[in-house]
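Removed: one protein chain of the complex. Kept in place: all other protein chains.
This part shows chain A:
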Amino acid sequence: MSNLFSGISLSQASQSSTNLSIASKLPPLPASPSLSQTIGMMGSPEEALNAYPLPRPLPVWLNPAYARHIVKGNFMTLSARPKTVDKGEWVAHQVVEHYRNLWNFVRVVFEKEEDGKTICNATSCPRMSAGMNHSYTWLNNRFEPIELPAFEYITLMQRWISGKIDDTKIFPTEASGVSFSYNSQITTTALLTGPDEWVGKRSGFPKDFFSICQTIFLQMFRVYAHLYWAHFTEPFYHLNLEKQLNSCFSHFVLTATALDLLKPQELEPMQPLIDLWAANGTFPPESKAYEYANLKAGTRLLQLGGMA
(Lines give C-alpha, C1' and ligand atoms only; values in the text may rest on other atoms or scores of the structure.)
Protein backbone atom coordinates (compact mmCIF):
# COMPACT_ATOMS: atom_id res chain seq x y z
CA MET A 1 0.00 0.00 0.00
CA SER A 2 1.26 3.43 -0.86
CA ASN A 3 2.52 5.69 1.84
CA LEU A 4 0.23 8.37 0.52
CA PHE A 5 -2.16 6.92 3.00
CA SER A 6 -0.04 7.69 5.99
CA GLY A 7 -2.03 9.80 8.34
CA ILE A 8 -5.29 8.19 7.39
CA SER A 9 -6.17 5.21 9.44
CA LEU A 10 -8.23 3.38 6.93
CA SER A 11 -9.82 0.94 9.26
CA GLN A 12 -11.02 3.74 11.44
CA ALA A 13 -11.91 6.14 8.71
CA SER A 14 -14.25 3.74 7.10
CA GLN A 15 -15.62 1.79 10.01
CA SER A 16 -18.91 3.57 10.11
CA SER A 17 -21.62 2.62 12.51
CA THR A 18 -25.24 2.91 11.77
CA ASN A 19 -28.22 3.13 13.91
CA LEU A 20 -30.65 4.43 11.47
CA SER A 21 -33.26 5.44 13.96
CA ILE A 22 -30.96 8.10 15.28
CA ALA A 23 -28.97 8.66 12.15
CA SER A 24 -30.56 11.97 11.47
CA LYS A 25 -29.45 13.22 14.87
CA LEU A 26 -25.82 12.34 14.30
CA PRO A 27 -23.54 15.32 13.94
CA PRO A 28 -22.59 16.03 10.34
CA LEU A 29 -19.41 14.44 9.11
CA PRO A 30 -16.39 16.70 8.90
CA ALA A 31 -15.93 18.05 5.41
CA SER A 32 -12.59 16.55 4.61
CA PRO A 33 -11.35 16.52 1.04
CA SER A 34 -12.06 13.29 -0.70
CA LEU A 35 -9.43 10.68 -1.18
CA SER A 36 -9.34 11.19 -4.91
CA GLN A 37 -8.89 14.91 -4.48
CA THR A 38 -5.92 14.35 -2.22
CA ILE A 39 -4.38 11.87 -4.56
CA GLY A 40 -5.24 13.64 -7.79
CA MET A 41 -2.90 16.50 -7.15
CA MET A 42 0.27 14.56 -7.57
CA GLY A 43 1.92 11.71 -9.37
CA SER A 44 1.51 9.71 -12.53
CA PRO A 45 -1.58 7.74 -13.54
CA GLU A 46 0.16 4.64 -12.26
CA GLU A 47 0.87 6.19 -8.89
CA ALA A 48 -2.65 7.53 -8.75
CA LEU A 49 -4.12 4.07 -9.09
CA ASN A 50 -1.56 2.45 -6.83
CA ALA A 51 -2.56 4.87 -4.13
CA TYR A 52 -5.80 2.97 -3.65
CA PRO A 53 -5.75 0.02 -1.30
CA LEU A 54 -6.84 -2.38 -4.01
CA PRO A 55 -6.17 -6.10 -4.05
CA ARG A 56 -3.92 -7.48 -6.77
CA PRO A 57 -4.95 -8.67 -9.22
CA LEU A 58 -7.54 -5.93 -9.55
CA PRO A 59 -11.20 -6.79 -9.19
CA VAL A 60 -12.95 -7.75 -12.40
CA TRP A 61 -15.35 -4.83 -12.14
CA LEU A 62 -12.49 -2.38 -12.56
CA ASN A 63 -11.65 -3.90 -15.89
CA PRO A 64 -13.01 -1.42 -18.46
CA ALA A 65 -14.28 -4.35 -20.49
CA TYR A 66 -16.75 -5.13 -17.71
CA ALA A 67 -17.61 -1.57 -16.74
CA ARG A 68 -19.99 -1.08 -19.64
CA HIS A 69 -23.64 -0.08 -19.71
CA ILE A 70 -26.95 -0.89 -21.29
CA VAL A 71 -27.68 2.77 -21.94
CA LYS A 72 -26.00 5.07 -24.40
CA GLY A 73 -25.98 8.80 -24.11
CA ASN A 74 -25.96 11.22 -21.26
CA PHE A 75 -27.26 9.74 -18.02
CA MET A 76 -27.45 13.21 -16.56
CA THR A 77 -30.65 14.00 -18.40
CA LEU A 78 -32.32 11.33 -16.28
CA SER A 79 -31.57 13.05 -13.01
CA ALA A 80 -31.61 16.71 -14.02
CA ARG A 81 -34.34 18.48 -12.07
CA PRO A 82 -36.83 20.30 -14.28
CA LYS A 83 -36.47 23.96 -13.36
CA THR A 84 -40.02 24.46 -12.17
CA VAL A 85 -40.01 21.45 -9.85
CA ASP A 86 -39.46 21.89 -6.14
CA LYS A 87 -36.20 20.33 -5.02
CA GLY A 88 -37.83 18.28 -2.28
CA GLU A 89 -40.22 16.72 -4.75
CA TRP A 90 -37.40 15.82 -7.09
CA VAL A 91 -35.27 14.33 -4.34
CA ALA A 92 -38.22 12.24 -3.14
CA HIS A 93 -38.74 10.96 -6.64
CA GLN A 94 -35.08 10.04 -7.03
CA VAL A 95 -34.96 8.28 -3.68
CA VAL A 96 -37.86 6.05 -4.61
CA GLU A 97 -36.59 5.27 -8.10
CA HIS A 98 -33.10 4.39 -6.97
CA TYR A 99 -34.41 2.34 -4.13
CA ARG A 100 -36.52 0.29 -6.55
CA ASN A 101 -33.53 -0.18 -8.84
CA LEU A 102 -31.15 -1.22 -6.12
CA TRP A 103 -33.63 -3.63 -4.67
CA ASN A 104 -33.95 -5.26 -8.03
CA PHE A 105 -30.34 -6.45 -7.70
CA VAL A 106 -30.47 -7.23 -4.02
CA ARG A 107 -33.39 -9.53 -4.72
CA VAL A 108 -31.18 -11.70 -6.89
CA VAL A 109 -28.77 -12.40 -4.04
CA PHE A 110 -31.46 -12.48 -1.36
CA GLU A 111 -34.04 -14.81 -2.76
CA LYS A 112 -34.06 -18.34 -1.47
CA GLU A 113 -33.12 -21.25 -3.60
CA GLU A 114 -35.00 -24.51 -3.37
CA ASP A 115 -32.63 -25.67 -0.65
CA GLY A 116 -33.50 -22.57 1.36
CA LYS A 117 -30.16 -20.89 0.74
CA THR A 118 -29.55 -17.40 -0.51
CA ILE A 119 -26.54 -16.30 -2.56
CA CYS A 120 -25.62 -13.68 0.02
CA ASN A 121 -25.64 -15.46 3.35
CA ALA A 122 -23.87 -15.52 6.71
CA THR A 123 -21.17 -17.83 5.39
CA SER A 124 -20.48 -16.07 2.11
CA CYS A 125 -20.61 -12.62 3.69
CA PRO A 126 -20.17 -12.76 7.46
CA ARG A 127 -19.75 -8.99 7.58
CA MET A 128 -21.31 -6.04 5.81
CA SER A 129 -18.24 -5.16 3.86
CA ALA A 130 -17.05 -3.47 0.71
CA GLY A 131 -13.60 -4.87 0.15
CA MET A 132 -10.88 -5.36 2.69
CA ASN A 133 -10.91 -1.85 4.04
CA HIS A 134 -14.53 -1.06 4.53
CA SER A 135 -16.92 -2.73 6.81
CA TYR A 136 -20.03 -1.34 8.33
CA THR A 137 -21.48 -2.01 11.72
CA TRP A 138 -24.96 -1.63 13.02
CA LEU A 139 -25.77 0.00 16.33
CA ASN A 140 -27.79 -2.16 18.65
CA ASN A 141 -30.34 -0.89 21.14
CA ARG A 142 -27.60 0.06 23.58
CA PHE A 143 -25.89 2.00 20.79
CA GLU A 144 -23.04 -0.46 20.64
CA PRO A 145 -21.65 -1.15 17.18
CA ILE A 146 -22.21 -4.74 16.22
CA GLU A 147 -21.00 -6.68 13.26
CA LEU A 148 -23.73 -8.33 11.30
CA PRO A 149 -23.68 -10.59 8.28
CA ALA A 150 -24.36 -8.52 5.15
CA PHE A 151 -27.67 -10.29 4.72
CA GLU A 152 -28.93 -9.15 8.10
CA TYR A 153 -27.53 -5.67 7.81
CA ILE A 154 -29.16 -5.12 4.45
CA THR A 155 -32.44 -6.58 5.64
CA LEU A 156 -32.55 -4.22 8.63
CA MET A 157 -31.60 -1.34 6.44
CA GLN A 158 -34.27 -2.21 3.87
CA ARG A 159 -36.93 -2.21 6.57
CA TRP A 160 -35.78 1.13 7.79
CA ILE A 161 -35.76 2.69 4.32
CA SER A 162 -39.15 1.33 3.28
CA GLY A 163 -40.51 2.50 6.60
CA LYS A 164 -39.50 6.02 5.66
CA ILE A 165 -40.56 5.90 2.03
CA ASP A 166 -43.97 4.51 2.90
CA ASP A 167 -44.53 7.10 5.61
CA THR A 168 -46.65 9.80 4.01
CA LYS A 169 -45.63 12.25 6.71
CA ILE A 170 -42.10 12.06 5.34
CA PHE A 171 -42.90 11.31 1.70
CA PRO A 172 -46.28 12.96 1.17
CA THR A 173 -48.33 11.68 -1.75
CA GLU A 174 -51.40 13.93 -1.75
CA ALA A 175 -51.67 15.55 -5.18
CA SER A 176 -53.13 18.68 -3.61
CA GLY A 177 -50.04 19.34 -1.48
CA VAL A 178 -47.66 20.10 -4.31
CA SER A 179 -45.69 23.27 -4.85
CA PHE A 180 -43.09 24.54 -7.30
CA SER A 181 -39.58 25.94 -7.29
CA TYR A 182 -38.65 29.58 -6.98
CA ASN A 183 -37.27 31.66 -9.76
CA SER A 184 -36.33 35.18 -8.81
CA GLN A 185 -37.00 36.33 -12.38
CA ILE A 186 -40.52 35.06 -12.39
CA THR A 187 -41.98 34.20 -9.03
CA THR A 188 -42.74 37.14 -6.79
CA THR A 189 -42.83 35.35 -3.48
CA ALA A 190 -39.43 35.85 -1.96
CA LEU A 191 -37.21 32.86 -1.42
CA LEU A 192 -36.73 32.52 2.28
CA THR A 193 -33.41 31.46 3.57
CA GLY A 194 -32.53 30.72 7.10
CA PRO A 195 -33.48 28.26 9.80
CA ASP A 196 -37.14 28.36 8.88
CA GLU A 197 -36.58 27.19 5.36
CA TRP A 198 -35.69 23.66 4.34
CA VAL A 199 -35.67 21.49 1.25
CA GLY A 200 -39.22 20.61 0.34
CA LYS A 201 -40.87 22.74 3.00
CA ARG A 202 -43.38 24.31 0.63
CA SER A 203 -44.40 20.90 -0.66
CA GLY A 204 -45.06 19.52 2.78
CA PHE A 205 -41.84 17.61 3.38
CA PRO A 206 -40.68 17.65 7.01
CA LYS A 207 -37.67 19.51 8.31
CA ASP A 208 -35.46 16.43 8.53
CA PHE A 209 -36.53 15.22 5.07
CA PHE A 210 -33.29 16.03 3.32
CA SER A 211 -31.09 14.50 5.99
CA ILE A 212 -33.23 11.35 5.92
CA CYS A 213 -32.71 11.19 2.17
CA GLN A 214 -28.96 11.63 2.61
CA THR A 215 -28.94 8.75 5.05
CA ILE A 216 -30.97 6.63 2.66
CA PHE A 217 -28.54 7.38 -0.15
CA LEU A 218 -25.55 6.62 2.03
CA GLN A 219 -27.05 3.29 3.02
CA MET A 220 -27.94 2.47 -0.56
CA PHE A 221 -24.41 3.32 -1.58
CA ARG A 222 -23.06 0.82 0.94
CA VAL A 223 -25.29 -1.87 -0.49
CA TYR A 224 -24.07 -1.14 -4.01
CA ALA A 225 -20.51 -1.23 -2.72
CA HIS A 226 -21.17 -4.61 -1.12
CA LEU A 227 -22.70 -5.93 -4.34
CA TYR A 228 -19.63 -4.87 -6.31
CA TRP A 229 -17.04 -6.09 -3.86
CA ALA A 230 -18.70 -9.33 -2.86
CA HIS A 231 -21.09 -10.27 -5.64
CA PHE A 232 -19.94 -8.78 -8.90
CA THR A 233 -18.79 -12.06 -10.35
CA GLU A 234 -21.00 -14.21 -8.19
CA PRO A 235 -23.65 -13.92 -9.36
CA PHE A 236 -23.97 -10.79 -11.53
CA TYR A 237 -21.20 -11.48 -14.01
CA HIS A 238 -22.15 -15.13 -14.25
CA LEU A 239 -25.72 -14.13 -14.90
CA ASN A 240 -24.73 -11.60 -17.51
CA LEU A 241 -26.23 -8.79 -15.51
CA GLU A 242 -23.11 -6.70 -15.02
CA LYS A 243 -24.09 -4.09 -17.58
CA GLN A 244 -27.43 -3.66 -15.87
CA LEU A 245 -25.75 -3.28 -12.50
CA ASN A 246 -23.25 -0.78 -13.90
CA SER A 247 -26.00 1.27 -15.48
CA CYS A 248 -28.08 1.50 -12.33
CA PHE A 249 -25.05 2.29 -10.21
CA SER A 250 -23.63 4.98 -12.47
CA HIS A 251 -27.06 6.59 -12.67
CA PHE A 252 -27.17 6.38 -8.88
CA VAL A 253 -23.78 8.08 -8.46
CA LEU A 254 -24.64 10.85 -10.90
CA THR A 255 -27.91 11.53 -9.14
CA ALA A 256 -26.48 11.35 -5.64
CA THR A 257 -23.65 13.73 -6.38
CA ALA A 258 -25.71 16.15 -8.47
CA LEU A 259 -28.28 16.50 -5.68
CA ASP A 260 -25.74 16.57 -2.83
CA LEU A 261 -27.11 13.39 -1.39
CA LEU A 262 -23.63 11.88 -1.12
CA LYS A 263 -20.47 13.70 -0.19
CA PRO A 264 -17.25 13.09 -2.10
CA GLN A 265 -15.56 11.33 0.80
CA GLU A 266 -18.46 8.93 1.11
CA LEU A 267 -17.74 7.51 -2.34
CA GLU A 268 -14.45 6.04 -1.20
CA PRO A 269 -14.98 2.29 -1.52
CA MET A 270 -16.07 2.74 -5.12
CA GLN A 271 -13.77 5.61 -6.03
CA PRO A 272 -11.67 3.73 -8.63
CA LEU A 273 -14.78 2.76 -10.60
CA ILE A 274 -15.97 6.35 -10.46
CA ASP A 275 -12.56 7.43 -11.75
CA LEU A 276 -12.82 4.95 -14.57
CA TRP A 277 -16.27 6.19 -15.56
CA ALA A 278 -15.06 9.78 -15.49
CA ALA A 279 -12.11 8.84 -17.69
CA ASN A 280 -14.13 6.84 -20.21
CA GLY A 281 -16.84 9.46 -20.67
CA THR A 282 -19.67 7.81 -18.75
CA PHE A 283 -19.66 10.79 -16.41
CA PRO A 284 -19.67 13.99 -18.47
CA PRO A 285 -17.18 16.72 -17.50
CA GLU A 286 -19.96 19.00 -16.27
CA SER A 287 -21.14 16.45 -13.70
CA LYS A 288 -20.24 16.54 -10.04
CA ALA A 289 -19.29 12.88 -10.19
CA TYR A 290 -16.64 13.85 -12.73
CA GLU A 291 -15.47 16.67 -10.52
CA TYR A 292 -15.05 14.21 -7.64
CA ALA A 293 -13.10 11.73 -9.75
CA ASN A 294 -9.40 11.21 -10.09
CA LEU A 295 -8.91 11.17 -13.83
CA LYS A 296 -5.38 9.88 -13.58
CA ALA A 297 -6.43 6.74 -11.78
CA GLY A 298 -9.26 6.28 -14.26
CA THR A 299 -6.91 6.73 -17.18
CA ARG A 300 -4.59 4.16 -15.68
CA LEU A 301 -7.43 1.65 -15.52
CA LEU A 302 -8.20 2.33 -19.15
CA GLN A 303 -4.54 1.80 -20.02
CA LEU A 304 -4.47 -1.48 -18.16
CA GLY A 305 -7.60 -2.55 -19.95
CA GLY A 306 -5.95 -1.73 -23.26
CA MET A 307 -8.46 1.04 -23.90
CA ALA A 308 -6.30 4.12 -23.68
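The definition used in the following text is that contacts are C-beta pairs under 8 Å (C-beta built on N, C-alpha and C of every residue); 3 or more make two chains touch, one makes a residue touch a chain; residues count from 1.
Operating definition for what follows: contacts and distances are computed from a predicted model.
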Hidden chain of the complex, named as in its UniProt record, picked from "DNA-directed RNA polymerase III subunit RPC3", "non-specific serine/threonine protein kinase", "MAGE domain-containing protein" or "Phosphatidylinositol-glycan biosynthesis class F protein isoform X1": "non-specific serine/threonine protein kinase"
Touch with the omitted chain, as defined above, among A:58, A:139 or A:295: A:58
Contact partner of the left-out chain, one of A:133, A:181, A:215 or A:271: A:181
Where the missing chain touches chain A, by residue: 49-50, 56-60, 62-63, 65-66, 70-71, 77-78, 82-86, 89-90, 92-93, 96-97, 100-101, 103-105, 107-108, 110-115, 117, 119, 155, 158-159, 161-163, 165-166, 171-176, 178-181, 183, 186-188, 203, 233, 235, 237-241, 244-245, 247-248, 304-305
